[in-house]
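Some notes on the structure that comes next.
Let's look at chain A:
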Amino acid sequence: HSAVVTIYSADGLHDGSPNWYQTEFDAFTKATGIKVQYIEAGSAVVVDRLNQEKFNPQADVLVTLPPFMQEAAAEGLLQPFTPAGADHIPAAEKDKRGMFVPMVDDYTDFIYDKAALPRPPKTFKDLLEPKFKNKIQYSTPGEAGDGTAMLLQVFRAFGSKDAGFAYLKALQVNNLGPSSSTGRLTELVNKGELWVANGDIQMNAAQIAQNPNVRVFWPVGPHGKRFAVAIPYYIGLVHGAPHPNAGKKLIDFLLSRNAQAQVSRIAWGFPVRQDVQPKDKNYEQLHKMMQGVAVWVPDWKLVIQSFKQDLARYQRETGS
Partner candidate 1 sequence: MTSIAAPAIRRTSFNTGWQWVLPPLFFLSVLFFYPLALIVRESLLGHGRSLSLSHYDAVFTSGLFQDALLHTIVIALAASAGCLVLGFVLALVLSFVAFPGARLLARLIDTFIALPTFLVALSFTFIYGSAGILNISLMHLLHVRLPPVDFLYSAWGVILAEVTVYTPFVLRPLLASFSLIEPAQIEIANSLGAGPWRIIRQVILPAAIPALLAGGSLCLLLTTNEFGIVLFISAKGVITLPLLVYDQAVQEFDYTTACVIAAANIGLSLTLYSLYRMIITRFGGFRAGLV
Partner candidate 2 sequence: MAPGAVIDDVRSAVRAGSSWSSPKLGSGIGFEDVTVSYGKLVVLASLSLTIEPGEIMALIGPSGSAKTTALRAVAGFVRPASGRIRIGERDVTDLPPHARDIGMVVQNYALFPHMRVEDNVAFGLRARREAKEAVKQRVAECLRMVGMSAYTQRYPRELSGGQQQRVAIARALAVRPRVLLLDEPLSALDAQIRHSMLQELARLHEAMPSLTVLYVTHDQTEALTLADRIAIMRDGRLVASGPSQALYREPPTRFAAEFLGRANLLPVTLEAADAGDGLARVRLGEISLLVKARPGLSVGRDCLLCIRPHGIAMRPGGRPSNELTGVVRAMQWQGDLHSVTLETQGVLIRMICAPLRDPPSLGVRFPIHFAAEDATLIPEDA
């Protein structure tokens, strides 16, 4: 029966307690009587699982990062649905075919160990210094959403894919190795095992309480502009969802004003509704951290067109 709804989600919003997901799920169950079943995994893994299950879908709602959400849509794993609050979300951020909408906004960043480095490296080039040997690690592009976004960031910072790959190849000397997860790197940076790693602002900000040595920064490329890549958590309704109505209700609920108003306070994320302007300390803090950092929204459609070739080339160039 329809008293349950199942959500497959990329990890990030269910960390710690209280966390935003659990708070909202509880509220949702209280309001509608529908129980929420939650499964989390890496941002690519959830999509892959959905893909494998397409003959017998289990999930109603999918949440993941770009470009995996776009991939899921392209694979036909989603069905169009326009949630109730969708008109308050900027059109540029929504899928043209109505397959998904952003749910929580987030942006890439880098972190460093303030115990080991008095001040953050200024430029990407700085990271090539010998002192960083085996002290740098970033999550692997194509595996983690953050890593994928970083690849795009490097391309843009260096002006072209060729220059970007050349840089990453050079960086490989200092890179400790591939990492499927971004979240794990924070702890390593905090410990001093690593000095620099990549990340996203929502996660890192949440982790700083536990990892006091960690600070965020945005290195600049040869063109000298500091920017972050927008990597919102997208939400969409699964094609063939066993409980489509409950799924729709859950999406509506998570995009509701009330829920969105909690995003920054509980999860250090940015609400996507323009009619929600949080007043909490976290939100202020996030703004302060992001001051002077431009936000770049890649054309994900374009990205996924050449994504496979780019990854193949990445593997060739870096040998990993």
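Keep in mind how these were chosen: all candidates are chains of the complex that A comes from, given by their letters.
Rule of thumb we're sticking to: contacts are C-beta pairs under 8 Å (C-beta built on N, C-alpha and C of every residue); 3 or more make two chains touch, one makes a residue touch a chain; residues count from 1.
Since the structure is predicted, the reported quantities are computational estimates derived from the model, not experimental observations.
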Touching partner of chain A in this complex, picked from 1 or 2: 1
Candidate 1-facing residues of chain A, complex: 42, 44-45, 47-48, 51, 71, 75, 134-135, 137, 140, 142-143, 172, 175-180, 184, 188, 191-193, 308, 311, 315-316, 319-320
